[in-house]
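Following this message is one structure expressed as structure tokens.
Every protein chain except one is present and positioned as in the full complex.
As written, the chain order gives the labels A and B, with residue 1 at the start of each chain.
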Amino acid sequence: MTDQHEVGPGADVSSPTSWSIHLNNVSVTYPNGTTALRNVSLDIPAGEMVSIVGLSGSGKSTLIRVMNGLVPVTTGTVAVGPHEVTHLRGRQLRQLRGHIGMIFQGFNLAERTSVFRNVMVGRFADTPTYRTLLGVSSERDRDLVFAGLDSVGMLDKVWTRASDLSGGQKQRVAIARALAQGPSVMLADEPVASLDPPTAHSVMNDLRHINGERGLTVLVNLHLIDLAQQYTTRMIGLRAGEIVFDGPAAEATESNFEHIYGRPIKSNDKLAN
Amino acid sequence: MTDTAPTVWELPPKPTNRARIALIIGAIVTFTTLTCLPAIGGVELDFASLVDNWRNGARLGREFLQPDLSFLPRTYRPMLETLQMAVVGAGVAAVLSVPLTLWAARQTNPRLATRQPVRFTINVVRAVPDLVYATVLVAVIGVGPLPGLITLILFDIGIVVKLVSEAIDAGEHPYMEAGMAAGGTQAQVNRGVVLAQSWPFFTNQWLYVLELNVRISAILGVVGAGGIGRLISERRAFFAYDDVGAIVLEILVVVIVIELFSNLVRRRLT
Partner (left out) sequence: MIVDEKAAPLGVSIPTPPSRLGQTAAAVVVGAVLLASAADLDIDWGEVWSIPGQIQRYGQLMFTDPDWERLPRALFETWRSISMAWLGAILCVVLSIPLGMLAAHGVGPTWLRLTLRAVFAVIRAVPEVIIALLLLTVTGFTPLTGMLALGIAGIGTQAKWVYEAVESIDDGAPEAVVAAGGAIAELARWALWPAVAPALTSFALYRFEINIRTSAVLGLIGAGGIGSMLTNYTNFRQWNTVGMLLVVVITATMIIDAISGRIRRRILEGAKQ
């Protein structure tokens, strides 16, 4: 039922350069008047695994999205690797995004189509538009898709319809999509909020593995304290758009968390009980 | 029951929209009256002559209900032409409708400058009745199935683009954010994932316009644009209502068959 498939050279993406991230006095105010970030400055060296913790509405979503330009900054600068995000437009912005992989709370897969085509989305930045329009993918693109799926253990599901997968499997496919880009940075916006505890641990493990094995810089938005402490080395606490904590995740105390959340810790702030 | 005084209830004030209802009814009545004044172009309600004509009609009606089935062989060629026009029209419209729809929907085309002209043009195209297209095109191109085909294509594109673009805009497409975050262009995201997700909307409307096309192309011939319409017109002018009855019966059968076929395909696709 399976083919022996010799994947050619260029299919290994285990050694792209990892990038650092620098935010300098970044503020973001949305057109409707809400200020999501206030004067945020941040330095993340290449290869670090960082969690961003805070209540919903603290600015976590905005913070992670200014890094690949999905949300434009109002003032300040953002630098990812050698690129100044804030000045990039059009083709250059897309090329930058090709180097940044992103996964989402809702998985953001196209449910009606196959896992293969979903992961192929990760190859968009590297493919000329006309090829995508014609629906032809190169041998190399296919190899990268298979390699990405294999590294998250989803290769056997490559032709399955995305809607037939469980939540954890969908998030893995999303990770494969990000890996197929050959990224230098990995962003994860609440990747496990929709998953049950064992699956959540499993996905967080995958992210930690990606950080360890490939040395990628990984940023994860989380609202669960224990996951932040268990899987990341550095933790940044956001409250009302400002950084109120920045330090080693393992050393954060309960009072640190209360300061970040602005309220006492509740039981649903932790995954395990 | 004793003979007591009627009970007086203390009721809360009854909420009425009296004024508003009166206004609406007034507007409707005025409008309707205006439509009945022949002097400004209204309809003359001369029911007397109508009743007279109905007696005539009874005879023709009886003939109509006893169709002359021996006439059918003469209808096969024109009926085939009708079907061919319907099928080719739907096919061409289907192909053209894909890029136009993606251009017209806000979620797949965030650029207002390219979206507005497409939407406006589609609205204009939809404002012209099918037979008006056919009449003008026959005068321009000449009698035959070509003006009918073009009419059908225009009509179909108007429907598909409007309905599918509205369906796309009414839905949520969270997977588009992933495509943009991965560095794709809008066109790549549209072709790579949105099209696959919107495919059911398209196929649904394509089947719908195929069904519509059969009914429309049956009458385009009345103005010379091909199909069985010309035959209907001709037989009617000779008052050969039994022949007309046969043709109408044939159209009925074909329409029902197409509808069944369309439902079958719809079920297979979902």
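Things to note:
In the analysis below, contacts are C-beta pairs under 8 Å (C-beta built on N, C-alpha and C of every residue); 3 or more make two chains touch, one makes a residue touch a chain.
Computed from a predicted structure; not experimentally measured.
Which of A:F146, A:Y231 or A:F257 touches the hidden chain is settled by the complete complex: it is A:F146.
Considering the full assembly, B:I141 is the residue among B:A22, B:L69, B:L112 or B:I141 that touches the omitted chain.
Considering the complete assembly, chain B touches the hidden chain via residues 31-32, 34-36, 40-47, 49-50, 53-54, 56-57, 60-61, 64, 80-81, 83-85, 87-88, 91, 123-124, 127-132, 135-136, 139-141, 144-146, 149-150, 215-216, 218-219, 222-223, 226, 232-233, 236, 239, 244, 248, 251-252, 255-256, 259. The set of chain A residues touching the chain not shown comprises 1-17, 98-99, 116, 125-126, 143, 146-147, 150, 155-156, 158-159, 181-182.
As a working rule, only the chains that are shown with their structure count from here on.
Distance from the chain A centre to the chain B centre is 48 Å, each centre being the mean of its Cα atoms. Residue ranges on chain A touching chain B, taken from their complex, read 68, 70, 94-102, 104, 106, 108-113, 117-118, 120-122, 124-125, 127, 129, 132-133, 135, 174, 177-178, 181, 187. Residue ranges of chain B in contact with chain A, taken from their complex: 174-175, 177-185, 187-189, 191-194, 196-197, 199-200.
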